[in-house]
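For this depiction, one protein chain was excluded, whereas all remaining protein chains were kept in their positions.
So, chain A:
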Amino acid sequence: MTLLSQYKEQYINQSIQFVVIDLDGKVLESDQTFITLKQDGFIYDVHPFFISYSSILDSTEDSMTYNCVHLGEGDMELITDIRFIKKENHLLLVIYDLTEHYVSYQRIAQARNESIINSELVVLKNIELEERERFKNAFIQNFSHELRNPLTSIISITNLLEKTNLDNAQHQMVDFLKESNTNLRLLLDDILSISMIASGRLQLRNKVFNLLKLLELIAFTYTSKTKGTSISFLMDHDQKIPEFIEGDRLRLFQVLTNLLDNAIKFTEKGTIALKVILNQKRANKVSLRFEVNDTGIGIPSEKINTVFESFTQLEEEGKKGGAGLGLSIVKGLVELMGSEIKAESKSGKGSSFYFDVTLTYAMNLASKPIENTKNKTVDISKLKGDRKYKVLLVEDDERTQMVLFKTLMDTNLFFIDLVNDGAMVFETVINNNYDIILMDVDLPNVSGDQITKLIREFPFKNIKNIPIIGVTANVFEDNVDNYLKLGMNAVVPKPFDFNELLKAIVKLLK
């Protein structure tokens, strides 16, 4: 035998078995290469696969091949290709042992299928998470929105109550009531901020403002706040920081006060400090570090990463109160400013929160007094003319109706009509000459913004041009813009500040 045919014999003979069976499946001959078959036994007793022989007999094909058939038992792998060939009065079976080949193929298929299924599961997981997040934000937004209406009433009625004849004890109770109202309102604003940041609806409004003045305001506020407590407040800023910078003053204020409030909350005694450090100044860019330090209880290192998550509270007993929203608002706002809030802390020694922001600064701006319009009483003398103005109030919430009605009446400047159903507005408007309309946006049937749009499309000039002030708890920036686009002249948020409302009215009636 030549070497070659020896090899050939070795390879082929050891991996191919020939079997002849009769038309009942009885084994006539077998070379027993790897499956031992009893002479005259039925082949399907060896393995249920072989019952297939009868299907072949029934079919019109002369031969049939089955690939990748597992014939092994238990841990013994035997993976074969099997060919049935019809002969006269019997069948020839050729069984190829391809175990090695198929085992390596199985490994590839395993890796492939697993990775496909895993990536599918990741996608599903993400969809689920996003959906939950969306649901959560929508829920929070709707919920805080719903809370604003009753809160508006509570605040306004408290203000009215304050002006009635009260004895000392009652006065004190009203003061407590007012303080609680303010806290509730702040909390509601926080919740809205959080969900707006999370849903990407909050945008920074960058404008040039006086940084030094802002720091002065903060210093004043926190010096007063800590007066008479065992905490002292320190403010320290680099002398070279620019006076005017471009940024979102309100949001920077919110970040710093949230950090300071948080510091106060967790400090029994010692100091809390706000530091502003100049990192770098180049061309018209300046990099500043804002840092808030305290000597409070500190944050254990395992918790330092979770303090910025919504609704976590360092002191689990919750005795410090608050929903723990401040720091997550800080995190979100600082990220919007293109930076990152960092925290360092030693348990029992105190904490330090800081972030670096790069801002544009204006070099040659003369310091001008910051206009403070808030809390200034509105000058209504210009309206004190010969006649009263006719106001249409479109509002469905009874408490808001009552409050608005009473406060407007108290000025002695207005006649007021009331409509509580959006569908009634048109008829009323056509039959009266109103000077101004106060329009709640969230009305049953037709919404206030849609009514506004329809009024603006009226063919009569005197109706078409009536000033309309939207009153709404729906004060997201994009909503407000939309209301203005639809034809409202101004939008006053609920819970409203009466002065703000009056100011808007005065401005539009002039």
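Note that in this section contacts are C-beta pairs under 8 Å (C-beta built on N, C-alpha and C of every residue); 3 or more make two chains touch, one makes a residue touch a chain; residues count from 1.
In this text, contacts and distances are computed from a predicted model.
For the chain of the complex excluded from view, the name given in UniProt is "GTP-binding protein" [choices: "Aspartate carbamoyltransferase", "GTP-binding protein", "Pyruvate dehydrogenase E1 component subunit alpha" or "Acetyl-CoA C-acetyltransferase"]. In the complete assembly, the contact with the undisplayed chain comes from A:S52, out of A:S52, A:S232 or A:N420.
Residue-wise, the contact with the chain that is not shown comes from A:T65, picked out of A:Q6, A:Q32 or A:T65.
Summary of contacts with the chain left out: across A:E29, A:E100 or A:E114, the touching residue is A:E114. Within the set A:Y102, A:F209 or A:Y361, the residue that contacts the chain not displayed is A:Y102. One chain of the complex is left out; on chain A, the residues touching it are 42, 44, 47-49, 51-52, 54-56, 58-59, 64-70, 79, 102, 105-106, 109-110, 113-114, 117, 120-121, 124.
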